[in-house]
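Provided herewith is a single structure, encoded as structure tokens, for subsequent inquiry.
Every protein chain of the complex appears in place save one, which is left out.
Every chain is named by a letter (A, B and C) in the order it is written, and numbering of its residues begins at 1.
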Amino acid sequence: MDHIRALGKRLSNWRRWGADDERGTLNFITPDVVRRAAALVRRGQVFSLGLSFGADGPQIGQGGRVNPLHLMTAVDQKLPAEYPDAFRYADDVMVLPLQCATQWDSLAHVHYDGELYNGFPAATITSAGAARNGIDKVGAGIVSRGVLLDLARAAGVPRLQAGHAISPAELEAAERAERVRVERGDVLLVRTGHLSVFKADGDRAGYMRMMPGLGIACAEWLHAREVAAVAADTNSVEVIPFEDPKTPLPLHLVCLRDMGLTLGEMFDLDALADDCATDGVWEFFFSAPPLKVTGGVCSPLNPLAIK
Amino acid sequence: MDHIRALGKRLSNWRRWGADDERGTLNFITPDVVRRAAALVRRGQVFSLGLSFGADGPQIGQGGRVNPLHLMTAVDQKLPAEYPDAFRYADDVMVLPLQCATQWDSLAHVHYDGELYNGFPAATITSAGAARNGIDKVGAGIVSRGVLLDLARAAGVPRLQAGHAISPAELEAAERAERVRVERGDVLLVRTGHLSVFKADGDRAGYMRMMPGLGIACAEWLHAREVAAVAADTNSVEVIPFEDPKTPLPLHLVCLRDMGLTLGEMFDLDALADDCATDGVWEFFFSAPPLKVTGGVCSPLNPLAIK
Amino acid sequence: MDHIRALGKRLSNWRRWGADDERGTLNFITPDVVRRAAALVRRGQVFSLGLSFGADGPQIGQGGRVNPLHLMTAVDQKLPAEYPDAFRYADDVMVLPLQCATQWDSLAHVHYDGELYNGFPAATITSAGAARNGIDKVGAGIVSRGVLLDLARAAGVPRLQAGHAISPAELEAAERAERVRVERGDVLLVRTGHLSVFKADGDRAGYMRMMPGLGIACAEWLHAREVAAVAADTNSVEVIPFEDPKTPLPLHLVCLRDMGLTLGEMFDLDALADDCATDGVWEFFFSAPPLKVTGGVCSPLNPLAIK
Partner (left out) sequence: MDHIRALGKRLSNWRRWGADDERGTLNFITPDVVRRAAALVRRGQVFSLGLSFGADGPQIGQGGRVNPLHLMTAVDQKLPAEYPDAFRYADDVMVLPLQCATQWDSLAHVHYDGELYNGFPAATITSAGAARNGIDKVGAGIVSRGVLLDLARAAGVPRLQAGHAISPAELEAAERAERVRVERGDVLLVRTGHLSVFKADGDRAGYMRMMPGLGIACAEWLHAREVAAVAADTNSVEVIPFEDPKTPLPLHLVCLRDMGLTLGEMFDLDALADDCATDGVWEFFFSAPPLKVTGGVCSPLNPLAIK
């Protein structure tokens, strides 16, 4: 952990946006960034980057995370007797781990040494929810320029292997191949191709347990580039098995807790990547509001890319 | 009901977009509409139109609808013993009626005479969910030009009274006052001011039981203008008590079932309206993806307006 | 269905205990029956007949029934800061289909021709629950003499085959083999051995989809013997595939709707059966209170047999 502590300290954004800040690198998204991002809408085509929420989701019960339970609480339901019999309606309820499919991890999701991002005590998270750094603090959503780096395509493979730790050099190689550059305020979308383990092979355990992903060396790169958020097509954004077997999820710790960098997981980037490969344009307008769950640690969502 | 059947038949969009269509008037949103909508982003300011999801929501248990239950399933949680004690995480689960706060009603939400929009049998909705016309069919979201008609402001009152049935003439008066015109493919946002009954007065029952809203005469107007979707700051978009006490929710029936027009409920339009009143611009880029709930009848969401 | 209607009419207990009765054959359990049942406690040994409620339950998602979701909402939780740090507690929440494991079916569970047991309209069951015949009407529980008929043992096999329809003659053969007689007010426990498909083989689908069970001919026998309730070690008490493929769950219809006879499902009778085989005593004190779920259609429980 000591090297993580050192790295976290070096890349720390604590106090950068004030002692009360609960949004971290989302502060890089200024109105000017949004305005320029909107100008990227050229064809008016909308891509949904979200998985479905239902019994056929990717979860296998790890850490108590299950697929959503969708319950119909009214089917072909009449109103009270004074109304016409003809009127019918349907209602439904969902029970879902907020981490069960496509999601944002808020800055309250992980921590170490008793402190969350910006120095808030970990004890501000209780059974009542996250009083600090929760997903509800993201409020008006995450709207910015999106840049897709397709690491699988850049490597000339359908998908990176589980355990492959992506390096900064590989990120830059993808940038060069795509003729795009990740800049301040961007949301970086990392495609590894690993989602096909679930979508095409139907292998949930293979998808959820091991995966390619960003190596810890990328933390510095993300910091230098001043990205606003990072999302990937895997369950953890970062590589598993961990580069140092004794240090689990180091990128989560440094990004969420030290840098205040929101992470997006299980984004479906396949259709978007195909389109980008076709027209050669890897930047787009990106709109991905979380549900404003009061005190929520994470939020399910349906992110959109618009070209 | 017979006049509703007659009206529904007259305004029907069944087969307009083919026998298999499950999206109805969202088909008015062409790529060209999206492209032009994006051009409305001038300042890069993002407005969240969503209520919070939590125990403090507006529900009072009507028809079994309750406020969401947010459960922390991990707080200050360690990983297994082989990992450093320092690493901690939090996880959460939510139980929520999909109609509990800001939401889209899918075309599967209401029906009559045994048929849903486009003639699909009502029996396609079962305890397994909506096989037809479900919210998952909206897929890539509802992205278009948004136009806000502030009926309260146009009437010079803080809020319309519960039971006030908005007429097409009032919609057009608001258009004139705002110098905007609702057109094909637009998402129409109707502000009545009624949300303040909940937000400012804290009167949930007052907010949920009676409300101002569109009168049934507006159905024809919405049809003529070819709007893609309509949302309001109330729980039903349309007026309650009903204009004809024997005919509940007539606009729901005609819009959702006959016209295939998606309805949005409990949108918070107050901050957006203030901004529009200030700059005089009542049109904007509107991005409002539902969660892709498999077989879902409705979906919670956090809609965005971007100016 | 016509033969079922005719049988139901012949065995009907409607009005037998008054026009307001919602307990059906549980009325056979008089205080005298309870008193004599208690006298059967000779050794003071208690047998739990309940399955566990958890992710390892028997459900496979049929008809939306899933295994319970058990969520820890507090782990190693401190009280607010003014209290000693030493105090810690744990809390939990469960989400469970009330039919997910060992359960009582209330008289509101199935019906036909628009009427429930005792002629109450089926429309008394709404999205708010069962206003009539619900499990809450069982109130003080089901406490009586229990008699276990071990059909597998009587047949000299470890378990009856799925699809085996138990006949009244087989019930009486088991009675003779066990030197016991099912009488008015008894709770009859039917052991088929089929539970081992789940417990020993781990074959959930094999356990839930097809099963041995009472044939429809047993309805008359149960009526003649005036049993108070019947439970078995299967998911439906009755045989599946159905004897008449066009008539699903006929025993459910006649027992629950016409006779007012409560059914118990997925009772684990193995340890009790072994004990009865050892001491030759197949009758015992039986105590099996449901949870008093307001408007509940069914209830999970942990039934007890005491010898």
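Quick note on the criterion: contacts are C-beta pairs under 8 Å (C-beta built on N, C-alpha and C of every residue); 3 or more make two chains touch, one makes a residue touch a chain.
The structure displayed is predicted, hence computed values, not measured ones.
For the omitted chain, the shown partners it touches in the full complex are A, B, C. For the chain left out of this panel, the touching residue among C:Leu7, C:Leu148, C:Cys255 or C:Val297 is C:Val297. Which of A:Gly50, A:Gly64 or A:Gly264 touches the hidden chain is settled by the complete complex: it is A:Gly64.
The omitted chain makes contact with chain A at the following residues, 63-64, 71-77, 93, 95, 127-128.
The chain not displayed touches chain C at residues 1, 30-39, 41-48, 50-56, 63-65, 68, 70, 72-76, 79, 82-84, 86-99, 108-113, 122-123, 125-130, 136, 139-141, 143, 246-249, 253, 285, 287, 289-298, 300-304, 306. Listed by residue number, the positions of chain B touching the unshown chain are 55, 61, 64, 66, 69, 71-74, 77-78, 91, 95, 123, 126-127.
In this text, only the chains that are shown with their structure count from here on.
If each chain is drawn as a node and touching chains are joined, the picture has every node linked to every other. A rotation of 180 degrees, rounded to a multiple of 5, brings the CA atoms of chain A into register with those of chain B.
Rounded to a whole number, the gap between the C-alpha centres of chain A and chain C is 46 angstrom.
In terms of their C-alpha centroids, the spacing between chain A and chain B amounts to 26 Å. Taking each chain's centre as the mean of its C-alpha atoms, chain B lies 44 Å from chain C. Shared interface positions of chain A, defined as residues touching 2 or more other chains, are 55, 64, 72-74, 91, 95, 123, 126-127.
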